[in-house]
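Could you have a look at this structure, given as structure tokens, before my questions?
Yeah, one chain of the complex is gone here, protein chain that is, but the others are all in their spots.
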Amino acid sequence: MIASLFDLTLCLLILAVAGAAVFGRAAFMAVVFFIVYGILIAIAWLRLGAIDVALAEAAIGAGLTGVLLLAALSRIMRNIDAPEPAPVLEGKTIATGLASLVVTALVAHAFLTLPEPRGLQSRVTANLADAGAENPVTAVLLNFRGWDTLLESIVLLAALLGVWTLARDDAWSGRAGLRHVTRPGGVLAQFGRILPPIGLLVGIYLVWAGSKQPGGAFQGGTVLAAVWIVTIMAGLMQAPRVADRALRAALVIGPVIFLALAVAGVFAGAFLVFPPAHAGWLILAVEAVLTLSIAATLAMLIFGPPEGEEKR
Amino acid sequence: MIAPSASLLYGLCGAVLIGLGLYGFVAHRRLIRRVLAFNVIGSGIFLLFGASAYRDPAAGADPVPQAMIITGIVVALAATALALALIVAHARLAQSGALPEDETHEDGSEDAP
Partner (left out) sequence: MTDSALSPAIALALILTAPLFGALAAMVTGRRGAGIALATMTATGIGIVTLLVIIAGDGDFTLAIGGWEPPLGIQLRADGLAAGFITTTALVMGAILAVAGKPFGAGATERRGAYTFWPLALLLWGALNAIFLSGDLFNLYVGLELLTLVAVALVGIEGKRETLAAALRYMMFALMGSLLYLLGAALLYAAHGTLDIALLAARVGNAPGDIVAAAAITAGLAAKTALFPFHSWLPPAHSGAPAPASAMLSGLVPKASFYILLRFWFEAAPDIAGTGVLTLLGGLGALAMIYGSLLALHQNRLKLIIAYSTVAQLGYLFFVFPLAGGTSAAQPWAAGAWSGAVFHALSHAMAKASMFLCAGLIIEAIGHDRLPGMKGIVRAMPMTVFAFALAAITLMGLPPSGGFTAKYLMMTASFAAGQPFWALMLIVAGLLAAAYLYRPLALAFALPDADAPVPGAVSRARQAAPLVLALAAILLGILSAGPFAFIRIGRPGAAVEGLE
């Protein structure tokens, strides 16, 4: 596709907003610019024919990452109170700037001198019928390169374990995150009543449709995580305790079932096999439990470690 | 002059983002800004990768890089979440948003997050 004026404008916008996010002096503004940057990148993905990636970037790259950054910023600001520093132009800054320019030039040169494309489109299309999903990206994620996805779901759990490790010993039996106090009739409480059912539908649809159209477990899981977070922040539910068995079961069930499927394939002589006759519903089943686990893990990552009472 | 393809444009955009983010990652002392820069570098790499998957639009986009990029986005999120939790926990104890070696200048001035 020939680049249009739109693409050029988008790229310039992306670079400008990224510059503001990286160089801006006020941390809060930098994070806001970063979220905008994430949305713009998602649009870029649409232009590059990668709709599943656009969904993931918007939800996870811009949305979740932005929320994490804002939450962290507000918690740090509670502890520290100091003015912004003035930027200092010194040898180290100039050297770093030069190094960045060199890296950009090298990478650009490598990109420009790439040989003729040798993509795997044809191979994927040829095997799509046996893969159990019509969406080629879902087929790659769940079937052709399913081991990557399995490990990736465990990476999320590992990060959660790491976050939980940072709780104070005496706060361990408490509920995740800081306590929320919400005005009963306020806007957030209203959102908490209206948004969750819509979000639930959207999230489940994203997973269900992901087999044939853009969508999938990660994108749907993020929406479901958001539903849960909004419900808790609106005061309609309480954040779960870290020791809650139901929570822990929800966190692990996706990877456990995926792993069990992987081991079961051994009896067909291979590891992690989706027999073509059953691949369709097997993939949906795995995606369903995976979505549950992903949603739970992402939500718990946003809440953070159990904090107990806030000490001022 | 041949009009540049969209893939080329986004690929170069990705390369610039990598350099931009790299500068931010090395130059900033505040850890939270470094995590932000890390995400910029990451999305730059993904953009470059995704652009390389779309070099021949007639053949459609290569779904394998797209799947890898989605995996990469999730992994980057996991790393970001852990990094930020560490930064918050450290800031509580150290009263600072930077590592000890990046903390004060010679003139004794403190940096803000």
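Which chain is which? They are A and B, in the order written, and residues in each are numbered from 1.
One rule holds for everything that comes next: a residue touches a chain if its C-beta (ideal position, glycine included) is under 8 Å from a C-beta of that chain, and two chains touch if they have at least 3 such contacts.
Everything numeric here is computed off the predicted structure, so don't read it as measured data.
Q: Which of these touches the unseen chain: A:Gly63, A:Gly146 or A:Gly304?
A: A:Gly146
Q: Given the contact definition stated above, which residue among A:His109, A:Arg183, A:Lys212 or A:His278 touches the chain not shown here?
A: Going through A:His109, A:Arg183, A:Lys212 or A:His278 one by one, A:His109 is the residue touching the chain not shown.
Q: Kindly note down the residues of subunit A that lie in touch with the hidden chain.
A: Subunit A touches the missing chain through residues 106-107, 109-111, 113-115, 117-120, 123-124, 127, 143-148, 151-152, 154-155, 157-159, 161-162, 164-169, 172-173, 243, 245, 248-249, 251-252, 255-256, 259, 262-263, 265-274.
Q: Using the document's contact rule, name the residues of subunit B that touch the chain not shown here.
A: Residues touching the hidden chain, for subunit B, are 18, 25, 31, 34, 38, 41-42, 45-46, 48-49, 52-53, 64-65, 68, 71-72, 75, 78-79, 82-83, 86-87, 89-90, 93-94, 99-100.
The criterion applied here is as follows: only the chains that are shown with their structure count from here on.
Q: Take the average of all CA coordinates in subunit A, do the same for subunit B, and state the distance between these two points in whole angstrom.
A: 14
Q: If you look only at subunit A, which of its residues touch subunit B in the complex?
A: 1-4, 7-8, 11, 14-15, 18-19, 21-23, 27, 30-31, 34, 37-38, 41, 44-45, 47-50, 52-53, 56-57, 60-61, 64-65, 68-69, 71-73, 75-77, 79-80, 82-85, 92-93, 96-97, 99-101, 103-104, 107-108, 111-112, 114, 117, 119-122, 124, 136-137, 139-141, 144-145, 148-149, 152, 155-156, 158-160, 162-163, 166, 216, 218, 298, 301-302, 304-305
Q: Touching subunit A in the complex: which residues of subunit B?
A: 3-24, 26-27, 30, 32-33, 35-37, 39-40, 43, 46-48, 50-57, 59-64, 66-71, 73-82, 84-89, 91-92, 95-97, 109-113
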